[in-house]
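The complex appears here without one of its protein chains, the remainder shown in place.
So that you can tell them apart, the chains are marked A and B in the order they are listed, and the count of residues begins at 1 in each.
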Amino acid sequence: MKQRTIAAAIFFIIVAIFFIMAAWSMRPFGTPEQSAMDDYIIQNTQEETGANNGVTSVVFDYRGFDTLGEATILFTAVAAVVMILRREDHE
Amino acid sequence: MIYNLPYFAVIGLILVGLYALVFKRNLIKMVIGITLIESGVNLFLITLGFREDSTAPIYTTSPGGIMSLPVPQALTLTSIVIGVAVLALMLSLVIQIYRHYKTLDANEIRRLRE
Partner (left out) sequence: MSEMSKIIRTITSIAFPFAMIYGLYVIAHGHLTPGGGFQGGAIVASSCAMILVAFGSPWINDRLKEKNLSALESLGALGFISLALLGLVFGIAFFHNFLVGSDVLFGTIPAFGSSVADINTGGVLPLMNFAVGLKVIAGLFVIVLVMAYTTTHLQGGSKK
C-alpha cells in the first residue's frame, strides 16, 4: 500500500513538470496566428446568414453538422440513463 | 502584463482534478475529479481564441473595433454538452454499483467478486 502511494506521487510530479514546461514555451497570450477563416466569418456573417450573433451563426449555419452530432449525443445519453436505471415494477 | 497567466490557471485546474482522481478512494470524489479535468480543457479552448483589445463577436450595439474569434467558442459549446452527457452516465453507473455492493470504496469493489 505504501509502494503504490509513492509510485503515484512520482507519476503526478512528472506530469506536473511536463505541463509547466509546456506552458512556459507557448506563444504569448492574445496572438492567434492563422485566423483567415474567422476573418471571413466576421466580415460576411450579416449578409449570408442574416444574424447579428457570430457564435450562433457558426454553430447553426456554417458548422451545423457538428450540432447534429451533438444532438445525437444528448439523445443517446438520455436513452442510456433511462435504460440503466429502470425499475422492476414499471408498467 | 498578463503574460501567460490563463495557461497557468488551466494547469492548476487539471492538476487538482488529477490529484482527486489518483489519490482518493471514494467513487464520487473520482467523478468530481474527472469533471474538473473537463472544465480545465474547456477553459483552454476558449483562451486560444483571444486577440489583444478585442470585444465579443456580436454586432448588436457593439462598440466597434476588432473582434475575437468565434469558432473556438462554438467548439467549446459542443464540448460542454459532451461533458454533461458523460457525467450523467458515470453517475448512473455509480448508483448501480451502490445497489449491488452496498459500499462506495474503490478498494472493496476490486476485491469482492461475485
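As a convention for this text, a residue touches a chain if its C-beta (ideal position, glycine included) is under 8 Å from a C-beta of that chain, and two chains touch if they have at least 3 such contacts.
Just so it is clear, the structure is predicted and the values come from calculations on it, not from any experiment.
Where subunit B meets the omitted chain, the residues involved are 56, 58-64, 77, 80-81, 84, 88, 91-92, 95, 98-99, 102. Residues 46-53, 55-57, 59-61, 64-65, 67-68, 71, 74-75, 77-78, 81-82, 85, 87 are the ones on subunit A that touch the missing chain.
Keep in mind that, in the parts below, only the chains that are shown with their structure count from here on.
Averaged C-alpha coordinates give centres for subunit A and subunit B that are 9 Å from one another.
Taken in their complex, subunit B has these residues touching subunit A: 2-8, 10-11, 14-15, 18-19, 22-23, 47-52, 57-60, 67, 69-71, 73-75, 77-78, 81-82, 84-86, 88-89, 92-93, 95-96.
By the touch rule above, subunit A contacts subunit B in their complex via residues 5, 8, 11-12, 15-16, 19-20, 23-24, 26, 28-32, 35, 37-38, 41-42, 46, 52-55, 58-59, 63, 66-67, 69-70, 73-74, 76-78, 80-81, 84-85.
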